[in-house]
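Structure incoming, see below.
What you see is the complex with one protein chain gone and the rest in place.
Chain IDs A, B and C follow the sequence of writing; residue 1 opens each chain.
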Amino acid sequence: MAKTSFVTMEETLAAIEDYKREIMQPLTAPEGLSGDQILKMYRRMALIREFDTSVKGLWKQNYIYGLAHSYVCAEAIGVGACAALRDSDFITSTHRGHGHTIAKGGDVKKMMAELMGKYDGYCLGKGGSMHIAAVDEGMLGATGIVGSGMPIAVGAALSSKVLGKDNVVVCFHGDGGTNQGVWHESINLAATWDLPVIFLCENNQWAISLPYKKASKNPRVSDRAIGYGIPGVTVDGFNVFAVYNAVAKAVERARSGNGPTLIEAKYYRYIGHFVADDERYRDMATNAPWTAFDPVERMCRFLVENGGFSEEQVQAVYESAKQEVLDAIEYAKTAPEPPLSSLYDGIYSPEFMEILKSRGEYVL
Amino acid sequence: MAKTSFVTMEETLAAIEDYKREIMQPLTAPEGLSGDQILKMYRRMALIREFDTSVKGLWKQNYIYGLAHSYVCAEAIGVGACAALRDSDFITSTHRGHGHTIAKGGDVKKMMAELMGKYDGYCLGKGGSMHIAAVDEGMLGATGIVGSGMPIAVGAALSSKVLGKDNVVVCFHGDGGTNQGVWHESINLAATWDLPVIFLCENNQWAISLPYKKASKNPRVSDRAIGYGIPGVTVDGFNVFAVYNAVAKAVERARSGNGPTLIEAKYYRYIGHFVADDERYRDMATNAPWTAFDPVERMCRFLVENGGFSEEQVQAVYESAKQEVLDAIEYAKTAPEPPLSSLYDGIYSPEFMEILKSRGEYVL
Amino acid sequence: MTRTMTIKQALNEALKEEFRRDETVIIMGCDVGVRGNPFGITLGLYDEFGPERVRDTPISEAAIVGACLGAAATGSRPIGEILFSDWITIGMDQLVNQIAKIRYMFGGKINVPLVIRAPVGAGGGQAAQHSQSFEAWFSHVPGLQVVMPITPYDVKGLLKTAIRSNDPVLFFEHKRGYEIRGEVPEEDYTIPFGEAVVRREGADVTIVAISIMVHKALAAAESLNQMGIKCEVIDPRTIYPFDYDTVLQSLDKTHRLIVTHESNRRSGIGAEIVSQVVERGFDLLDDHPVIVAGLDVPMPYNRQLEAMVIPSEEKIKNAVLKLMD
Partner (left out) sequence: MTRTMTIKQALNEALKEEFRRDETVIIMGCDVGVRGNPFGITLGLYDEFGPERVRDTPISEAAIVGACLGAAATGSRPIGEILFSDWITIGMDQLVNQIAKIRYMFGGKINVPLVIRAPVGAGGGQAAQHSQSFEAWFSHVPGLQVVMPITPYDVKGLLKTAIRSNDPVLFFEHKRGYEIRGEVPEEDYTIPFGEAVVRREGADVTIVAISIMVHKALAAAESLNQMGIKCEVIDPRTIYPFDYDTVLQSLDKTHRLIVTHESNRRSGIGAEIVSQVVERGFDLLDDHPVIVAGLDVPMPYNRQLEAMVIPSEEKIKNAVLKLMD
């Protein structure tokens, strides 16, 4: 534990009371979601949980290079949001891209291969965890620079409008990201132009070592929507249906031409910031009380207690997700490395690379 | 007139009604301002008016090089704000720096010399209009990049706090500037750290050819304060006392350690954006109705009708300001050009320039 | 059929033709719509193509640049305008860390057909924040293309190539060059990137001149011609890709190189060109290459000081004379 910590145990318990009183919403299935759809949501949550739990171990064993940020404890947000989208809709991501990729329907094999730097990976081994992208599934990519995905989402929404499509875009970002300049510019631009984009803040109350209360005087991110003249709402970020409902409403609004919504999904990062985080900046004991709201367990309980599913059914879904991740790991381990000759591929478009090569540039 | 214009005459008249109903405040002298102080405020407004009216002509005659932006019709804001400051307080400026310089007690001679590129100018002829600065008077300089003065103001306020001084800083910026990323970052940072800075938005409803309603969905800039957890207020920007009152209150708050305030002074730019503006982007006829609120005339009327001054007294003050500007023009015209040997002065500190020169660099 | 027109008109024509040809082309930036851009480059676009495709933006350069990327990645061909290239710094992260890298980072799966147009260049007392040219910076960033044409024919053909390209292009127009006149054919044409033009032939010295410096170099060459010195003046037109073959061919004849650009000397594009030339053609050189560039000073406002900083015809002439000595 850090000698100095911004958050004491007392403050933690008080924050939990606040969460329970002001944010927490009961987990109730929304009208119009079939049992199958709900199980599919649970399965995606399970996939994320299993995937990102494996990543840490694989990183420690040196199968995964570089850095990796886990989506564990945020599963409800990505999955709730993407369940309200069509396949043809887009999302933009953050440094926590694994969860977004799975939530949007990405393939864990291709993702794990990418994390292991393999040629079968989503980015041919060139991106890794921080730049995971599943463009064909509408996941426009993770970024290692906080806030930098914001205007990209706005641009994708602009295309939708200008090209006369009816795609919407969900722009995921962290609470830390809300204090970047582009956050502001992007929301203002999208609001002014009534673009079909939903700004979804994953407020886990920390930006690495800085609690949100030390990063902004007003702890309620959604209040900022007022300044931009758009709706703003705070929802229970541990609750997949609460997120689904808020996003579904915002999607409807966006798709019908009425512009963006700012949604704050409040949860808590009760795990380390990234695979190598020693959390020396906080009292690790303060994490434990928050685990009571574990979104995956909560969903599991709901399914059995209120969802009309048997424990076995639910367990089987989880197990199949687990197996899928295990298969992905095996697959990725044996997948081929990128050929060295691929080094220059993709710096520019294929047709331009041709020209450059014919001039003697970028020839290995 | 532009074939297409964002603001019709009808909209203009409606906007004026809105202004009258929601924004306009009666011009009443605040408690605690002596007659002398009030006359001094008027004199500064007159100085600005005369100075910036002259600039256009001098520019056309090629006495002034580069670009220049007039503070005409904004006089009440700079003067009202700076009247609430101490000499030791700081201000940061925009591209409309002439008014801010005069309002903070700057010398029109040195400023006019600067505009004419002379060595006696505030910046030794190196800055010109767009970079006018009167550092000794606490005017930390104009900038040609919209929004870029914001974090500088925050830094000056930070110094005040860290060094245990009790200076406050007024950060002037335009409505156009509110949509820059640094605007957001700066206000958030200052709010979080309770820094002694007042963000004063000069909302003239235009950013060159773009009306504010096309730049932001919520036309009320002060609403954004909510998101940052600080007070936000909109005042009559044609009214020197309304601005004074709002700033005085914010200064008190800031000086006693309670952090920033966002003040929106709403007025209207019924003149061209800069010396060479043909205003082809709007119907120039829509300017006229706004001139009814001319802040200098309004102040003049107040002084005579309610201020207890005779018409002669008020006229004499105006005339003396006018004369001061005429003198400044004469002075500047005959002031010496910078010696060519001064070219490299000030790229780095004198001591570092010495070192560089001894190495054979920056030797003319 | 060719007509004579200004660079400004050629740019405007290129934009209109591309907007007509391809409905996915859009433009955004401060004052590009109703005002038609301060220099008049986009005049008439708003009226012809409407507010969906011609977008006046708030002053949010980072978001503009980033939104261009998002739009490009999803099927549009956006053109972003930054009114003075000095302010590209505000959108620098989007440009350098997203736009230039996104195709590569994501395994080649994203197309980035976008153009950022920005006037560069000094003169006219615009001082330190409105006078810079950063082509060297952007040529340092793999993934970007950098274009700096300076005749009406070239701006039109290269802007069309830029708009049709599937890679991000920085298109730098010299703000003191908008009134330069020249011939432009009526037919549609494009100009490939990476092909320099020999603007004047000569056997004594090779002058590689960037953007507005082409015209100053030609003037210097003309005056040197009267003294019997024959300069070859090369306009590379694009900074990346860069046509070193044409430069080396010229050096094979002249054996002397001058590179001239308006941006600062230190770590400027001249340094890159010299370093490439010495690597590729050291033995062609009789003497060391000379760079005639902007002095390493923030641009001063005063007219006389400004004139000292901006490289002139005179300075090129003197450099040639010294080299021929």
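Definition applied: contacts are C-beta pairs under 8 Å (C-beta built on N, C-alpha and C of every residue); 3 or more make two chains touch, one makes a residue touch a chain.
Just so it is clear, the model here is predicted, and its values are computed rather than measured.
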Touch list for the missing chain, restricted to displayed chains, reads A, B, C
Sole touch to the unshown chain from C:Ala127, C:Leu159, C:Val205 or C:Ile234: residue C:Ala127
Of A:Gly66, A:Gly272 or A:Pro289, the residue touching the omitted chain is A:Gly66
The one residue from C:Gly33, C:Pro58, C:Gly80 or C:Gly143 touching the chain left out of view is C:Gly143
Of A:Ala207, A:Val221, A:Met299 or A:Val325, the residue touching the omitted chain is A:Ala207
Omitted-chain footprint on chain A covers residues 2-6, 65-67, 117-118, 123, 125-128, 130-131, 143-147, 176-177, 179-181, 207-210, 214-216, 280-281, 337-338, 340, 342-344, 347, 362
Contact residues on chain C toward the hidden chain run 86-87, 89-90, 92-93, 95-97, 100-101, 104-105, 127-129, 134, 136-137, 139-143, 240, 263-264, 266-272, 274-276, 278-279, 282, 287-291, 296-298, 300
Across the whole complex, the chain not displayed is touched by chain B residues 90, 92, 121-127, 131, 133, 135-136, 140-141, 143, 145, 148, 150-163, 167, 181-182, 185-186, 188-189, 192-193, 345-352, 355-356, 359, 361
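Basically, only the chains that are shown with their structure count from here on.
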Chain A and chain C have mean C-alpha positions lying a whole-number Å distance apart equal to 40
Whole-Å distance, C-alpha centre of chain A to that of chain B, is 44
Two or more other chains are touched by the chain A residues 181-182, 185, 188-189, 192
Note: chain C residues in touch with at least two other chains are 57-58, 60, 62-63
